[in-house]
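Missing here: one protein chain of the complex. Every other protein chain is in place.
== subunit A ==
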Amino acid sequence: MSDASLNASLIREDDASFGDYFALLKPRVMSLVVFTALVGLLAAPTGVHPVIGFCAILFIAIGGGASGALNMWWDADIDQVMKRTKSRPIPAGKVDKGEALSLGLALSGLSVIMLALATNIFAGAFLAFTIFFYVVIYTMWLKRATPQNIVIGGAAGAFPPVIGWIAATGTMSIEPWLMFALTFLWTPPHFWALALFMRNDYDLADVPMLTVTHGRRATRKHILVYTVILAAFAIATGFTGVGGPIYLAVAVVLNSLFLKGAVEIWRRDEDICEADNFKAERSFFKLSLLYLFLHFGAILVEAVLKPYGMGGW
């Protein structure tokens, strides 16, 4: 290519770098997808060849990234008014909306076909359904229509361990759905805590977040109710096929801390929060990240130890 092709009309000072395109794939969400899908794959009773296992995780991650790019394409208007999202590549003016759409569609097709070829059709179809669910059902339809948007979005984020399991076994069973339920029930308290201390963001974007539609008092109550259900479920999972003594010990400690945090959030009023800059909400949010990582980590440890007669019950 000669410099003749770089005429003034084509030159953008903020021309996208490789990293900007990568940022469209929401790398932090992708890391959660990789980890939970890996746990689903390794907790499955049938072993997979390492190369096939690597391909499965890679294509599930690319599928997750493609959903992220399509989400950024659709939500570009609200991303530019929210402090948390206005530095994303589209609102920052580095990548065009059309480019995000093309990248998202191309990677969706690639990931679904390659996962089906590398593992089985069922896994590929389930990945396609997950992308459809996140982009069409959540992003396009329900995110701006209902205050329960977070609950629905949580379902999309909870599918990866199920896909990982199907990629390994080619069949469905109850165990991956226990992992699904763990992420699904964890998402609302995690995001509502964030909404409490990033409050102006969702107001400005006109997204019907629970804090806006039902008020902050109701959101605190919702966090507590979901945390109680989550804690009961997470501890009960310890007695199932994916659990074991290590998982149970981790679950008891983390859920006690999480419940304590939720009760504290429920008891606080806005004046106290303003005074300490939402200290309890921020630490609950941080704990929630550790919570999910350690629960899945414990499931992984149980699965890895099982062949040596140590994991599980």
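The criterion applied here is as follows: a contact is a pair of C-beta atoms (placed from the backbone, for glycine too) under 8 Å apart; a residue touches a chain by one contact, two chains touch by 3 or more; residues count from 1.
Keep this in mind: contacts and distances are computed from a predicted model.
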Revision key, fill the gap. Among "Sulfurtransferase TusB", "Cytochrome C oxidase assembly protein", "Error-prone DNA polymerase" or "Acyl carrier protein", the omitted chain is listed in UniProt as "Cytochrome C oxidase assembly protein"
Exercise for review: Please pick, from A:Val29, A:Ile52 or A:Ala181, the residue that touches the omitted chain in the full complex.
Suggested key: A:Ile52
Check your understanding: Among the options A:Ala44, A:Ala118, A:Val162 or A:Ala298, which residue touches the chain absent from this view?
Key -> A:Ala118
Practice item. Mind listing the subunit A residues that contact the chain we can't see here? Key: 3, 6, 8, 11, 15-18, 21, 49, 51-52, 55, 58, 117-118
